[in-house]
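Report on the structure given below.
Only one protein chain is missing from this complex, and each of the others stays in its spot.
Going by the order they are written in, the chains are A and B; count residues from 1 in each one.
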Amino acid sequence: MVDKMDYTPLRIPLGPVHPALKEPISFRVTVRKEEIVDVDVQLGHVHRGIESLAESRNLIQTLYLVERICGICSHSHTTCFTQALEEIGGIKPSWRALYLRTLIFELERMHSHLFLLGIMAYEIGFDTLFMFTWHARENVLDLFEEITGNRIHHSMNTIGGVRWDLSLHMVEKINDSLKEMEKSIKYIEEVFQDKTVEERLCGVGVLGYNEARELCVVGPTARGSGVSMDIRRDYPYAAYSELKESFSVVLRNSADACARTEVRIFELFESINIIRTILDKLPNGAISTGISVLKLMSKIPEGETVSIVEAPRGELLYFVKTNGKEGLLRLKVRTPTIPNVLGLKPMLIGCEIADIPVTAASIDPCMACANRITVINQDKGEARVINWENLRRRGKKQ
Amino acid sequence: MNTIAILLAMVPVVFFISLLFEGIDRKIHARMQKRIGPPIIQPFYDFIKLFNKERIVPVTASSGIFTATPIIAAAAAILGASIPLASLTAETSVVGDLILILYLLAMSSVMVMVGGSSSGNPYGAIGFSRKMTMLIAYEMPMLISIVSVSLNCFSLAYYDIVSTQIRTKSLLAFTRPSMAVAAITFLLCIPATADVVPFDISEAKTEIIHGPLVEYGGPYLALVKLAKAASNFALTFLAMGLFFHLPALLGGYASVGLGAICLCLVTTLILLLLTITVPRTIFARLKIGQAFKFYWLIPLASSIMAVVLSILEL
Partner (left out) sequence: MRAAARSRIKSPWLFHLNTGSCAGCDIEIVAALTPRYDVERLGCILVGSPRHADVLLVTGPVTRQMLPRFVRVYEQVPEPKAVVAIGACATSGSPFIGSQMIEGPPDKIIPVDIYVAGCPPRPEAIVRGVVTAVKTKFG
């Protein structure tokens, strides 16, 4: 009671232009002394109207558009989209193509997690660890460049398979690279257990198990709170149905930023195991259907489907509805950051200002993926957020 | 009058050496991170470039305080660094004693904070409140350790303590247990005074966008950076002179003069690398509560122990 009388709350704007956040997101934080009492998250700064653009383009153009929703998880987006198209069109890629897709998928998971570990170190002021982690990440980007030709936005997927093959020489190179990276990641794990880092990460941004289930958070954010969900194990796609024994789902129970960071570090080790198994078991065969992709595109009939993959940040869901004439009637993208960002408010209440960048980084936000608009009635000047009941009713009507 | 002339002559020397030391600090920091790093004279390029930029004063700032405080901060820091250097060159006490030097250095950091908070930016206000908290945390152990040194040497003048070491041909930190404890306390307080990780909480870049420095640009920023560089140099030079005056070990004519001053500067550089560069590279930033707790537990206790041991003549 004394606190409420002594200190007036101070509203601090954080973003959208802020050195801690590489992407625009707006927090309006209400602070009393140094303790946060309220958080208002405003998205929408990266809204580029991709879903409406997709309706006026053909399937191949949409494939390249969808890849650029996010630079960090681009392969996840294209995999999800091509999976949906292949399901509608009844096209079955060869097993070699599926294995190569999974290989790039896991390499992308490694690059994304190393990226995030570096950003977490940068947020707590530990520049040296940031430099080390990103130096290790360069190995993965080198592999991408040798296999696909680009460090980011690899365009590996096409309808019916993949575009680049792997030679024996490349397989050896990947194995050597993995050995080096294992050593670096072990060292990074040790440094993350340093006393000053622990003081900053532990006990910060706690999201309990029940709250995590209620808000439907996904990915390492959920696994750090003890919720056991992983699309690779639960609904296997690509080559994961044959790789079940090579990885295990990493869970932690302490539900704070430290737990989420640990989940990601151990997922790096699991990814290394998966990649080694893939390289061992890589089957022979063609990498694509051999039919020109323009012909394939014209063969895809009218239809709709839902496709899910486990992106580095969590569950990524696509609803694709084709119109049978090489175009799309509707594309709906539900990225993992949307539910994760909702988890920020309960995490931040009661923390200090110094914890905001740490917590925001620990859910691994990818703002480019997560922008939606609220319907604002200009005459009345109010924002109308459609609630759950109304949404279900509308969905049932149509 | 002679001493005042030497003091004024030291001002450009301090300007040059403090920026050079900042360059060496950045180079070593980069090398420790497996990078190449900027050339050693980079801070000079930064300073000249900043002086030639547009002068912007935000509309929400109180322009008198905003524009005056960087000048006062830089002047105070350079003066605080010139006094010990002039004392060593003139081989006598110049102008003031330790209390004056520490006051000038404290005033320099407070002036930067006041200027930053007068800019009207909420980040400046947060940085200001954080710095005030840190000031309470680290100033007390530092002052108490100076008290224990003066109890030991029966004087508060800088040159008296240096000449005690020259006379007894020993480094003060190694003469008595009380002085060793006082030296350790003083060195522990330097990272917080210099605003480096793990204690750069008031100027955290990723949390509050440089805190009080967020609205400073152009010439004002150049002066603020100069104030910081001079203040770092002054602190480590003070630590060197009070506790580790290396030329004292040589004795006779080698303990004074130009060669001795060069040896002092080299020792200052080593202390700067130990207390500012190394913590900056190997630690993460602490939160304000944790830093406050640390300073009230360890350095404060050790400084009080140093005083008690001095009184007991140990």
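Operating definition for what follows: a contact is a pair of C-beta atoms (placed from the backbone, for glycine too) under 8 Å apart; a residue touches a chain by one contact, two chains touch by 3 or more.
What you are looking at is a predicted structure, and each value in this text was computed from that prediction instead of being measured.
Visitor: Which shown chains does the hidden chain touch?
Guide: It touches the following shown chains in the full complex: A, B.
Visitor: Considering the complete complex, identify which of B:R130, B:K205 or B:K228 is in touch with the unshown chain.
Guide: B:K205
Visitor: Considering the whole complex, which of B:F199, B:Y216 or B:Y295 touches the chain not shown?
Guide: B:Y216
Visitor: Just one of A:P16, A:G203, A:G303 or A:G327 touches the chain that is missing; which is it?
Guide: For the chain that is not drawn, the touching residue is A:P16.
Visitor: Just one of A:H45, A:R163 or A:R276 touches the chain that is missing; which is it?
Guide: Going through A:H45, A:R163 or A:R276 one by one, A:H45 is the residue touching the chain not shown.
Visitor: Going by the touch rule given at the top, which residues of subunit B touch the chain that is not shown?
Guide: Interface residues of subunit B facing the absent chain: 30, 33-39, 42, 44-49, 52-56, 205-206, 209-210, 213-218, 221.
Visitor: For review purposes, identify every residue of subunit A that touches the missing chain, sorted by number.
Guide: 16-19, 22-24, 44-50, 52-53, 56, 61, 64-65, 68-72, 74, 115, 130-131, 134-135, 138, 151-153, 366-368
FYI, only the chains that are shown with their structure count from here on.
Visitor: How many angstrom lie between the centres of subunit A and subunit B, each centre taken as the mean Cα position?
Guide: 45
Visitor: Where on subunit A is subunit B touching in the complex?
Guide: 10, 12-13, 18-20, 34, 121-129, 131-132, 135, 194, 196-197, 199-200, 352-357
Visitor: Within their complex, state which residues of subunit B touch subunit A.
Guide: Subunit B residues touching subunit A: 32-35, 122-123, 125-126, 197-198, 200-201, 204-209, 281-290.
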